[in-house]
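Working notes, structure below.
Of the protein chains in this complex, all but one are displayed in their positions.
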Amino acid sequence: MESLKKILPWLLWLWLALVILGAFLYAPAAVGFKGSSRILFFHVPMAWVSFLAFLTAGVQSLRYLYAGRERRLDRSAAAAVELGLAFGVLATVTGALWAKVMWGAYWNWDPRQTSILVALLFYAAYLALRAAVEDGETRARLASVYAVLGLVVAPFLYFVMPRMAEFTLHPEPVINAAAKVDMDGKMVQVLMASLAGFTALFYWMHNLSCRIQDVADRKTRSQR
Amino acid sequence: MLPDASSWAAEATAVFAKEWRCELRTRYALSTLALFAFTTLVVVSVSLGPLGVTKSQGSAVLPVLFWIILLFSVAAGLPRSFVQEEESQTATALRLAATPSALFCGKLAYGLTVIFALEALITPIYLAMMSLAVRSPGLLVATLAAGGYGLAAGSTLVAAIIAQARSKGTLFAVMAFPVLLPLLLLSIELTRNAMGGEPAGVALSQLLLYDASVTIAGLMLFPTVWNP
Partner (left out) sequence: MPSPATLRFENVCRRFGRLSVLEGVSGEVAAGGALLVTGPNGSGKSTLLRCLAGLLVPEAGTIEHDEGDGSLDIAERRRRVGFVSPDLAFYGELTVEENLAFFARLRRAELACGLAILDRLGLPADRRAANLSSGMRQRLRWAWALMHRPRLLLLDEPFQNLDAAGERVTRELLREHLATGLAVVANPSPLEIDRVAGRLELGR
């Protein structure tokens, strides 16, 4: 079991390396999108992972509030938000680069672009809140409430609001790309593989972050 | 020892009455909001008026400015209802005596009446200064009511959170804006429709849905925010 755990990160890196190769060599360019469409193999999973991260933060915060107030859960939520912001920013940047190539401008106030930006603002505010509260228990409690509020706000921003708009530049099946319509079979394969890889990457990074925090916590405890 | 409905209502009313009694003796919130709103209003009309805003430009821009004025006035004056409790240390007595849900509703009702008073003050002035015609006044009133309610509910919850933190002013704006954004977008669209005489469409029911969601979220989350 232990040796399996040690191998897993290497397997993850191998998987992601294959995804990158697949994105450039195996999958064809999308019809009408030229070579730049390959960015979607990274842009879409990053956006998905940021949502997943915020969801994780919300769930961990719920558990903190209603299942025992263990501070470890609150720290886990904070780590998830940090990763969510990182992936979200990457998704926004890759999206902007693609927008520049495709439509000539980095930012178009496309509903999906805008709503993800607002989601990032929401979670940046989460970190600002954490920084502004000194007492550990109060900080954990208030931040958890806000993250739980995010469980309502984030799905709305990621999924509902973009569909409410009448016109969007985003190509149609986007984040839940169980694409029925326009995507080539090979593209679907690479995209699915990339989604899986990035999801695993998030959980691995989150797990690492929590373990580092646990070690730091044990160290402070033993110093008392 | 579950409180019965009538005493819960009495508690919420007591909080509401206390807020207004204190407010009328200091006139802090009313003067801050009114002054802020009026000043911003003057800036907007002075800069846009002489340019002669055309009808189409007007219908695009003016509803946006109106709701921005409301939003920032609220941010300037409303959080104090919770911040003051913490800073003057009356929060301890309140924590020991009040039922959280009644407290939340009392403060929400107070915020609501302040916002409605503000809307009643600046809407006619805004319409007059910008020479705006409103084809569907009924829709405008409904939008002001539903949008104002959402502002009150969202602001009350966020104010309760930031009251226990530092750098409360900036933190309030940073935290409230993403939460209130859907409300603002819907209210702006509805205001535009009211001015142009178009039907409300699905936006009004979405706004009411937002109001209901924020209220439920507030009632469920406030006790955890308020008590340790």
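Read from first to last, the chains carry the letters A and B; within each, the first residue is number 1.
Note that in this section contacts are C-beta pairs under 8 Å (C-beta built on N, C-alpha and C of every residue); 3 or more make two chains touch, one makes a residue touch a chain.
None of the values given here were measured: they were computed from a predicted structure.
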Contact residue for the chain not shown (choose from B:92, B:131 or B:167): B:92
Missing-chain contacts mapped onto chain B: 1, 3, 7, 10-11, 14-15, 17-18, 21-22, 25-26, 88-90, 92-99, 102, 227-228
Interface residues of chain A (partner: the chain not displayed): 69, 134-137, 220, 224
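One rule holds for everything that comes next: only the chains that are shown with their structure count from here on.
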Residues on chain A engaged by chain B in the complex (per definition of touch): 65, 118-119, 121-122, 124-125, 128-129, 132-134, 137-138, 141-142, 144-146, 148-149, 152-153, 156, 161, 164
Contacting residues of chain B [partner chain A, same complex]: 157, 161-162, 164-167, 171, 174-175, 177-179, 181-182, 206, 213, 217, 221, 224-225, 228
